[in-house]
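Quick one: the structure is below, questions incoming.
With one protein chain removed, the remaining protein chains of the complex are shown where they sit.
Here the chain labels run A and B in written order, and each chain numbers its own residues starting at 1.
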Amino acid sequence: MTAQAQPISHAHEGHHPDPREHLMLDPKPRGEMNAMVMEAMHATSWKFWVVAAFLGLVVLICLFGAWGYMIMEGLGVAGVNRPSYWGIFLVNTVFWIGISHAGTFVSALLRVFKAEFRRPFTRAAELMTTFGLVQAGMSIFMHMGRVWLSYWMFPFPNQRQLWTNFHSPLMWDFLAINTYLLASTMYLFLPLIPDLAMARDRSTGWRKALYRILALGFRGTEGEWTHLRHALGIFAFAILPVMFSVHTIVSWDFAVAMRPGWNSTIFGPYFVIGALHSGIAAVAMVLIVVRATMKNMKYFIRPEHFDALGKLMLIVSMAWAYFFFNDYMVQWYGGDKWTDALLHFHEAGPLGWMWFGMLICNVAIPWLTLWNKKVRTTPGLLFTIGLLINVGMWFERYIIVPISLTINRMPFTWREYVPGIEVPLGIGTLAFFILLYMIASKLVPLVPVWEVQEGQMAHSLRKFGKETVVTVSDLE
Amino acid sequence: MTKKLSRREFIKLAGAGAAVTVLTGCGPAARYVRREPYALMPEYNYNGQSTYYATTCRECPAACGLVVRTMQGRAIKVEGNQRNPVNLGKTCARGQASLHGLYNPDRIRNPLKQAGRGSGNFSDLDWEAAIQVVSAALKENRPSEIAFLLGLAPDHLFDLVNDLTKAIGAPAPVRFGALSMFESRVTLSQAAQNLFGKAGLPYFDIGRADLVFSFGANFLETWLSPVAYTRGYSQMRKGQSTRRRGTLIQFEARMSQTGAVADEWIPVRPGTEGLVALALGRLVAEISGAPLPKAFAGVDVAAAAAESGIPEETLHRLAKQYADATNPLAIPGGAALAQSNGLKNAESILALNALAGNLGQPGGLFFSPAAPLPDESHPASLAEMSELIQKLESGQVKALFIHGVNPVFELPKALGFEKALKSVPLVISFATFPDETAMQADYVIPDHHGLESWGYQRALTGAGQPVLSGAQPVVAPYYDTRATADVLLAAAAQAGGKLAEALPFKDEVAYIQSRLLPLVTTPDGPYTAPEINTFLASFQQYGGWWQNGEALTTPVGAPLEKTLAPGVAEAHGKGEFFLLSFVSPVLGEAGANKPWLQEIPDPTTTVMWNSWLEIHPAAADELGLHDDDVVRVVSEAGSVELPVYRYPAIRPDTIAIPFGQGHSAYGRYAQGRGVNPLDLVYPALNEAGDLALAGMKVRLEKTGRKQTLARLESRMGVYGEDEH
Partner (left out) sequence: MAENTIKIPEFKAEWKEGEAGRWGMVIDTDLCTGCQACVAACAMENNIPFVGETDAAYGRSMHWLRVERFWEGEYPEVRTTDFQPVLCQQCGAAPCEPVCPVFASVHSQAEQINLQVYNRCVGTRYCANNCPYQVRVFNWRDWERPEPLNNQLNPDVTVRRRGIMEKCTFCIQRIHKAEDQAKAEGREVADGEVIPACAQVCPADAIVFGRLDDPESRVSQLAKSKRGVQLLEELGTQPRVTYLKGA
């Protein structure tokens, strides 16, 4: 519980690096930093509007247009069939929940463990959580045959005593995702309050009005800070089990089912690791984009952060590979003939290239590249690797859902799945995610200024003789 | 569910029948409409109450009895009539789907006149004008210039038309159906005549046999009376306490659905079935130690084995099996008979029964009982059809009436029926659906659907007793159609003279009554009636009339004393493959317009909604053909293009195409779907005048296109080329 804040170590002995390459050791005056964040939020080039308009159009057509059409026509316009009753909708659901995972992971877990490098990008990660969950939720609703009755999943009292089935993994899923959405939104909002107050004090017009409401009258008194830190401390601990449970429960949708290849006890941790794999890669990607496109971000987001994220990606990739291997191990000593057929089908079936692609993207590429600091700290390379990992993880979900559904215990019914309207709908969710993120970047301070300042205040450089030593004071 | 008829319902039905006979004054429509104040709510109008009507299935001529569940004037469900001895409460898929014919969205709704044959340019006609057209055609043409072409069902219409043509001295109506052509019924009947001195369809007592050699008889699909024979098969399989489970061995080049349930499938080269039968007969005779009958003396077993492609050991094993069986039975089926040597094949196969001594024995060969009403009809052989076509072509026929058959579709294109129609000044079709023949007619004067019709049908075979299956409307006609019998009667009355004299009936039901009169006094029926009105009520209620006891007759004669030498059939045309066209087990010859039949997978290939070409995988590999590759099949008569199904159970030198699809008309569900294999058939005949359908050779050409067949079965993993 009382992990010590670790001083940022020197990179290499004898190399004499400039300690100021670390954000924590490169402080700026409070006013200047605030101004930088405000400027990043305000400075909007025409390119932003072009991209936003394009994404808006994509969302309108691919997401809401196609969805409306599908609601009117029925799911026949999608590619789902017998036996692949679940298709890309569920792939996307799992994928987006995976993306949403990393936000909380980065923010809460690193907060709990007091990893100092987290400070400038917790906000960016938490936003991903919330927006990712929105896409996941939409994907699940798209998948329903009668989405207009989806409120029946809520256990609300009614005259006819119709109740929901708490035995159903889908019900657990529904509750878990809702809980997670609520919790992560609150967790996003809490550390946002001081920054909103900062923004309130530095804006005019509608922004001021908006921030005034959102900042809840935060003035920065000692009492408020104490309350905030206290709440964050509780939340960071509380949301972690929620986060792990969500993806575990998502995995239970599959693991509880009576299907070869799904019915596996390791699916829980396997899904969590998979989620982190894609999620952390996505965080890195988002940071790279944010750094490249927004003003003053090069100050806040530095190669050291990419370096740290790259290491995390490498480690998570190794963990993922372990669980992947485990899947085969379990089958090897379990020996169910249908699972055997299925696992064989994964690599030798018509979509075997996807299986190999997954392994290359998820394992081979991270392992071969991320050990190198140069690679980790080069934004372009890291972005590419992150993208490939996400592609690989999407493949993984695709293999788990429609490809595994292709094979069952009644060989007479085996049939391939060919996506239909799922493709534009999936593109729509991606566009919607980016659009939401873009809008958010203009509405809320993307960098938690107070956290950075807090970190910088705690860090200091002292000289002992010729040696410069980093010292960190404990805050609480 | 067929209810046991309560006394109350009996009275109700009898009452309906009686009412019908009384209320005949206002013309035929009054048969169905009784105008009464609504205060007296008819029973069939109660909410939640079903009314059941017994009638006869018209999807094929087997005369299966139906009980149709109706509710508030709509037919809801077809069920088998448990009393009818032919089907005993069961039906096939086609019978079930007949409601999709009744309520088909593409039915002809009223009389039509077509401006320009084949143009589809129809204008509505009122009934008066329509009857006027028929009447004029009957009156103004010389009797010899009138021709009737009728289907194999319904029988009452044939009887009426037969009376009509007799009265005016016109040629007797010709009856044709694709089923009889595919099954070579004329050949079978002729073979029976040659061996036993009596024509007619034999009755095969499969139910009590313990070993059945079926030479291409697809008796579980469409052959003669499939529901009855399926029941027989079931009884054979079940065995009884005294008898073990019967064995079925199927000899055919392509494994049919019947072959699929057989214990053994023997891929015999097409055209050598008779030879195989003789070789088996010779071996059986040798095993039993009896003197070799003359019939089997002329065959060389080794040569037969070589010709047929069946190893000699297999022949020996099968002969042993046959000799050891208590009640063996040999059945000659369509494909074996539709050969240039088909008649000899039929005789050879039937002779196996005589050898086994099962003539008139349980589990053996019988003659089907004669129908309760005299039958002057027979299915036309292809030779007779060619004759008719020649007459049409030479302009001898001035007016052609067509009912219950779709010859433009059901006859080989090369026979030239469609072309011959051009020489006929007046073609009148009584079609219920806009089929290909109706599209070539000048007038379409639509008959009711079979479930809206009166009538009766003789059971040709399938039951052990004489059966006359009765039909009555189960619902009021949905459209402005009229019974063809009524149209003819009205036209005859209008024409006056000899015609009116010969047919002095108010309407169809009066005619049927007059035909049923002799049955009122025939003993041994399921019910007795003092007079015709009561009789008709029972006839409707029971769904027909049949004798209670078995009336199968024993074939007599000395068939084994006949010299039999079927040899090998000569094949027509050039090419590396025998072409085998078979009637689609699900669609039959006229099921393509019923959407649910289209959606029912073919039993062996599980293909829906289309035609396919069956080819052995090895042969396909040689040609580089994969599943769903479209190939062009070329014969000397024509060519068709259709996708490939790699069929593991077909001889590598044979390809097969189902018959039933390939309509150019016939409603939205049939039109433009699949191909008609008869477009490929060269009209060569066998000795009995039936089409030598199975003795065709064709070649294949790749087209490079692909068309995915809708299969119910999986396409991956467990089958064919996609296996990994």
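The rule is short, and it goes like this: a residue touches a chain if its C-beta (ideal position, glycine included) is under 8 Å from a C-beta of that chain, and two chains touch if they have at least 3 such contacts.
Keep in mind that what you see is a predicted model, and the values were worked out from it rather than measured.
Peer 1: One chain is left out of this view; which of A:R20, A:H42, A:R82 or A:H230 touches it in the full complex?
Peer 2: A:R82
Peer 1: Of B:A115, B:A129, B:A290 or B:A710, which residue touches the hidden chain?
Peer 2: The missing chain is touched by B:A710.
Peer 1: From the list A:M171, A:L314 or A:L443, pick the residue that touches the absent chain.
Peer 2: Of the listed residues, the one touching the omitted chain is A:M171.
Peer 1: For chain B, which residues lie in contact with the unshown chain of the complex?
Peer 2: With respect to the unshown chain, the touching residues of chain B are 1, 48, 71, 74-80, 87, 89-97, 99-100, 102-105, 220-221, 226-227, 230-231, 233-234, 237-238, 245, 255, 257-258, 260-261, 265-267, 478, 585-586, 595-601, 603-604, 606, 608-610, 616, 618, 648-649, 652, 673, 708-713, 718-719.
Peer 1: In the whole complex, what residues of chain A lie against the chain that is missing from view?
Peer 2: 73-76, 80-83, 85-86, 143-147, 149-150, 152-153, 161-165, 167-171, 174, 253, 256-259, 405, 408-413, 415, 418
Convention: only the chains that are shown with their structure count from here on.
Peer 1: Distance-wise, how many Å sit between the C-alpha centres of chain A and chain B, to the nearest whole number?
Peer 2: Each chain reduced to its C-alpha mean, chain A and chain B end up 67 Å apart.
Peer 1: Name, in rising order, each residue of chain A that touches chain B in their complex.
Peer 2: 341, 345, 348-350, 406-407, 411-416
Peer 1: Touching chain A in the complex: which residues of chain B?
Peer 2: Contact set of chain B toward chain A: 712-718, 724.
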